[in-house]
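One structure is given below, encoded as structure tokens.
Omission of a single protein chain aside, the complex is shown with its protein chains in their original locations.
Now for subunit A:
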């Protein structure tokens, strides 16, 4: 594990949103969207992050990119801590980190032509001259499988899948090293979804990209990732190599999540683990292990003490008292 080169290291990252209340709109509490998350991303790999809505996975992606300012913690990208850098100092690093968003309808400006959308980041970063920029636009359109004529059209003339290709082309203009995909295929139909997933894999190979792939769909994440992290209420419940997580999940939440996915296979009926109740509010998470209110294996200690991520061998880490020995 250690021979591999780390591209990104996130240490004890926290992102709290204040909850305002009362007549004076004072801060009365915090939503702990991301609450002490640490992980590494190695060069050339895809780290998948799965979780249900409210787990904090999108906030995590946005905070790592510094689209949101972290409350606490470090974001070390190629040895440099980005967490506290100010705008101007941060700008050179922005080139290296790009994002592909979920909604291909909301993330492209309807008044800009596709050529302008893809060209804009180059203008902001003062790259190339006008002619070179146009060449680059055409080149990128080709890479994502769109014809050169697309550059003079507007987003509404394209289907969802094509728009997502445009979003990917825009993310690649800066030759980034690291791309975060926040639910990049969840708004697409399955036949189109597989086209975009295949495209992302091809581009990763061609441009030596490193991905952080955030999604709620466990099958999609399994397909594209090398390692997978499972989030619950702002914290990582489990993280490790894909095959360990899917074939030998240790955390009861991961086990329940995997068992709940409907599988298009009629010959194998799997045993389902039923979770009681719903996700508690992240503004008021349960004490101790935040999963204990729904956990089929919860015991006394889970209500009192918060488990830390502990290495279980072969790169698999789990935050659960079932795997720790009492001190």
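Convention: contacts are C-beta pairs under 8 Å (C-beta built on N, C-alpha and C of every residue); 3 or more make two chains touch, one makes a residue touch a chain; residues count from 1.
Throughout what follows, contacts and distances are computed from a predicted model.
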item: Record-based protein name (UniProt) of the chain missing from this complex, from "Lactate utilization protein C", "Peptide/nickel transport system ATP-binding protein", "Carbohydrate ABC transporter permease" or "Na+/proline symporter"; value: "Peptide/nickel transport system ATP-binding protein"
item: Contacting the left-out chain in the complete assembly, out of A:189, A:206, A:297 or A:314; value: A:189
item: Of A:64, A:117, A:230 or A:279, the residue in touch with the unshown chain; value: A:279
item: Identified contact with the non-displayed chain, of A:84, A:152, A:175 or A:198; value: A:198
item: Absent chain, residues of subunit A that touch it; value: 52-53, 159, 161-162, 189-195, 197-198, 201, 216-220, 222-224, 246, 256-258, 260-267, 272, 274-275, 278-279
